[in-house]
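Heads up, one of the protein chains got dropped from this complex, but the rest are sitting where they should.
Note that the chains are named A, B and C in the order they appear, and that numbering of residues resets to 1 at the start of each chain.
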């Protein structure tokens, strides 16, 4: 969030950049306790609603901040340093918003964006394409949605849901947007993982939910064009930046504790060696993330002109960011304890949450698959075929 | 525990081998819940008292099972698969018992061992030599112990304590044994780490505790001879076997879950590759542990004849077991999730406890130091100098 | 080669064990120069003929030493420390001999073994099943062999060749044994790799070579039974022991040079750490090799009783030996230079030959495939299906 000059949607008239810092500070105060509690972070979600930051990437002319995705991802990374659960649902809100622009028509997203700014709407996810239990049946008034979706991050306490379901007639995967409060939608409080505990990545049930034809994103539809296929690049980039933020938060806290402890560890040759190994891995992940942000901004700016090859190169830049953040992050979340020693394993310090958060979150989709795609490019000059994960 | 035919100290007349299996089964039932609770596992400790297994390494003629340390370590490994906290305090009980034999006179340990068998005593640890705050002052009736010890695994609910303290007059480190219930001894319930939560590795305070000269282990005293210097080999071997048990438990549970899930993961080429990498590391750790057990049994059997070089070679065998179990264990406790996927991160499954237990426990002393000792042997044919950690 | 008491086939009446040491010493003297020269080591091959060691695994009653394959593999490892090219052709001679026993009838191999002892025959390899250019056509007098085989280790200067070819009629892979000097057989001197330079792993051309039905190994034939499927276990175990020998030779020479240099490197904390990492990897590889040797001896002793599961477990033991020797070996052949420093890169020292030999030899078949098989066993309890590589 560089050069943010507008001050529209924030609470107190300051710039979004300052507001980001205030939110970070507020999240940091309670993140450790909320990791223990789990559940839906309603207070923090409302804080985000009030912050105006939910409109970060919405066009200025529609009332938003007009920030780029690169800037958003940087904000996500900063949030993730102190609270990767909030970082994730905040980022996925923006992904859902962007999904409208990439899969839907200008008429659809223009109206939705205006509402989002005006009513400070928080968007949630019910799109998981791997879970094929939700279906759409034709009805007199459009469609009826029935079934279930799992791993619906941020669905609870949301105002809008982006949903995917199988059209029973055509077997096509349709993506559409409905209000979360619509009759028949039930968001369960059943997310209880050992990490990323406040992402509410639980189940959403749909019992005869009416869906209007106008709510379906058909122009161009999911992954229908190179441009719309940029969506998985965004979702993967979000993961990379959440991982990176966790890694940075872990390293920072380990260093602070080690410095406060004093003692001989800070000059031990093996502690220094391992710190060097971890720090260079982290630096590489940062550089790949920076490159991915630039690639995303460039390609989004190209709009409908982006072609398959360009889109593939963006996906590879994002894959590098994700692989490097995963590997550096896990190594740091584990290795940080060699800097701080056994005394820093006290439960109230909560240092294990970095590893728990990262281990849960890095299971989203296999990193070896990304390495394989990078290998196919390096050896065969082949870019990955678009999918919801590549 | 092979070919155990005596059935003396067990609860119901069966062999100790069967009793080990019964204890394992009992521990497994509640280990997950007790990981959440933390605190002192009084019921499980009493179960161990009743089992007779606290006399596992005590000579038959003194009423014990007369098992070797190699056999004990194998039992520790089996306990650790399901409950590494209990495995650790059980093992450290035996280490404390053995400390009498290695540092003290036959008269001292003969009597102590008989009491241990007869009264089903559980021994605890207050020896941590890195914490130098406990001192012994001369008094009319012997010594007065004052100060504090940290990281006193199994001290709470114990019957005997092995303590180290600095002799205020000579500055020598003295090691001695006192009843835990002696006036002035206070074992705090302040252990609250994120792993190994039921080891009670907290603080013991000593307020003007009387210590009799006869309680001090002076013949030969701590690390005074190659034979007495085998003690750190035993303590390090315990750590290695607890780590190894954790690693095995993690791999076993991941495999069971993955099998129960079915699905494509079991034939994914990358899942198979990573499983192969982890399994070969685990196999190597098992072989090193087996070699360490054999080396320990051989050298203990040599008694006072063991010389510095032999003792050094045992230390190196133990170091290999510890390094390999640390590395394999951490890799498995992290990588197991790639076999089971995101659904297996549910908190009630408690699969993160393997990593938490291992990460806390592997901070006992730096594994890079062990690698350096192995390197000094490989390059310079130098065995490590005895210390409480080598 | 323990407890060798017969002294039949050696040159001067001593035991084969002493003879092994004499051959090792002789090979060591010229190995560095012969690495530069490449080509067929006729003098060394004749030395092996004279040594009687070509009869090492042939039954005593047929005039051989009657050593086990475990003992043979240990000899291969010792040769490989100083000369992995000779180690390989020596080992493959025994593999070819054993191929008769595993694929052929007692009548076939009894006669062949007696000839081998009596005439001090050296066997060569033309079996490469991946190269399908050699065919057998029916003829009035049996078959006519035409075509080409690549990677025929030890074929030049050999007396017998084990060949595989496709039966043009049935498309079956037939394996048979012919004298190398038979009309139409041409062994080319076209092996010129940057490592393993004296293995003669080049091309053999067959121009209308007559093959008699009696020369074809049909009872039971290639990989026809679990017992005959032990052959790939032997060939893979040979590779593992050649790799292991190279690794040991490299470490030994690096240590010797470092010791001779003196200086500060031997106490540098990072040199010690890396030496520790390499030495523990080497120790693990040694233990896996030992276990593989024991498994091979056990299963060969079981003869036709060996079943698919047992054979699979042997293959997995061998796979562990091969993977660990590959990884430890490559790491040592590269990392040894950190112990000896830049002065030891002088070409006349020839220290790069360890890496060159190992890098060429470890390309035989992919080690990741072995890891995948180990993973399938660890996760799914599945043993590898027999093939010429598993």
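Everything below uses one rule, namely that contacts are C-beta pairs under 8 Å (C-beta built on N, C-alpha and C of every residue); 3 or more make two chains touch, one makes a residue touch a chain.
If you're wondering where the values come from, they're calculated on a predicted model, not measured in any experiment.
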Which of A:132, A:148, A:205 or A:266 touches the chain that is not shown?
A:266
Would you indicate which residue among C:84, C:104 or C:195 is in contact with the undisplayed chain?
C:195
Checked against the full complex, the residue among A:39, A:106 or A:375 that touches the missing chain is A:375
In the full complex, which bits of subunit C touch the chain not displayed? Write them out.
38, 151, 192-195, 268, 270, 273-274, 330, 334, 337-338, 341-342, 345-348, 350-352, 355-356, 359-360, 363-364, 366, 368-369, 372
Spell out, residue by residue, where the missing chain touches subunit B.
269-270, 273
With the missing chain put back, which residues of subunit A would touch it? List them for me.
251, 255, 258-259, 266, 269, 271-280, 283-284, 287-288, 291, 320, 323-324, 339, 368, 370-380
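We adopt the following convention: only the chains that are shown with their structure count from here on.
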Select the chain whose centre, defined as the mean of its C-alpha atoms, is least distant from the mean of all protein C-alpha atoms.
B
Residue-number overlap at the subunit A/subunit B interface, same or different (half cut):
same
Which chains, taken as a pair, are joined by the highest number of C-beta contacts?
B-C
Distance between subunit A and subunit C based on Cα centroids, please, to the nearest Å.
54
CA centroids of subunit A and subunit B: separation to the nearest Å works out as 43
Interface hub residues of subunit A, defined as touching at least two other chains:
270, 273
